[in-house]
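Below is one structure, written out as structure tokens; the observations come after it.
On to chain A.
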Amino acid sequence: MTPPPLLEIRGLSKRFGGLVAVDDVNFSLASGETLGLIGPNGAGKTTLINLISGSITPTTGDILFEGRSIKDLTAFKRARLGIGRTFQIMKPFPGLSVLDNVAIGALFGTSETAKALRTARDEADQWLELMDLSRYADRRADELGGPDRKRLELAKAMAMKPKLLLLDEVMAGLNHVEINEVIEAIKKVRNTGISVLVIEHVIKVIQRLSDRLLVLHHGQQIVEGKPGVVLADPRVIEAYLGRRRA
Partner candidate 1 sequence: MKRALLCMVVLLVTSGAAFSQEIITLGASVQETGALANTGRYYRDGYNFAVEKINEGGGIRVAGKTYKLALKILDNQSDSNLSVRQYVQLLTQDKVNFLLGPFASDFALADSSVAEKYQVPMIQGGGASDQIFNRGYKFIFGTLPVASKYFESTIAMIGKLKPAPKSIALLYADDAFDVSVANGTRELIQKAGLKLTEDQRYSSNTSDFSTLISQVKSSNPDVILVSGHETEALNFVRQAKSLDLNPKMYAFTVGVPTADFRKALGKDSNYAFGMTPWVVSPANKDQYFGNAADFARAYTARFGYDPDYHTASAVADVEAFAKAIEAAGTLDPVKVRDAISQVSFPSLYGTIAFNATGQISLPQTVIQVQNDQVKAVYSQSGMLSYPQYPMPPWSKR
Partner candidate 2 sequence: MTLRFKFILGVAAALMLATLPWFASPTLIQFGISTLLLATLAQGWNIIGGFTGYASFGNSEFFGLGSYGTAIAMVQWQLPFGVGLIFGVLLSVIFALVVGIPVLRLRGHYFAIATLALSQVMTAIVSNLEVAGRNTGLVLPLLNGDTLFYELSLAVLLLATLTVLWISNSRFGFGLIAIRENEDAAASMGVNTTLYKVLAFALAGVFSALAGGIHAYWITFIDPVSAFDLSLNVKMIIMTVFGGPGSVLGPVIGAFVLSGISETLSTEISSLANLFFGVVIVAAVVFMPRGLADLMRRFRKTGWRYFSENVKQHRL
């Protein structure tokens, strides 16, 4: 018997008043896999992430994590189960030091038992090192610049030791050089063996990172498959790239 996929989305929909933001989406994500989620602005990508992480509740449909329905769990419980996320609009803890930002991930996250602050800071140190942020450890988080802030978000999420990481447009607002830096950082994350769901606007990024791609348009999923195949699909070009070219 094959184990259930890490994440399974079944017929998920979300309505805001009259607007259908996410419409009957189905997909699954295997352990260790990186799935890319693309679509034009307003396609419902961030809503989907919010549904999975528990910031909002679905109108219909179900979300299974490790074979268990989590749709009625609050956000913090899902985090405890191993779902970490970053936010499109970065949400660091601005008044805290960079180190303590990450330490909070280590203190909470998936850790079941209470650990000492010192242990959490030691763990945080390691993540900072991995993300190349050690030299900023004592700075206030709101003093960091663009790409460093993105890396901090990654470090914070990783410190939670999640099984699944949801990345919401981490590249927004970065230039080419910075994008490459952050891509390297995400690769490091992926190499630790966890599953990642990447939402991205920039096609180049998603091509380089994803094992598989899913395209959302007006809340509906239109294509799913290998990156090369998906990006060549005329419906995708029509819906997404086509409009940009026009």
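If you want to know what made the cut, all candidates are chains of the complex that A comes from, given by their letters.
As a working rule, a residue touches a chain if its C-beta (ideal position, glycine included) is under 8 Å from a C-beta of that chain, and two chains touch if they have at least 3 such contacts; residues count from 1.
Everything numeric here is computed off the predicted structure, so don't read it as measured data.
Engineer: In this complex, work out which of 1 or 2 touches chain A.
Structural biologist: Looking at every copy, the candidate touching chain A is 2.
Engineer: For the complex, which residues does chain A have touching candidate 2?
Structural biologist: On the chain A side, the touching residues are 53-55, 74-76, 79-80, 84-85, 87, 91-96, 100, 103-105, 107-111, 114-115, 117, 120, 156-157, 160.
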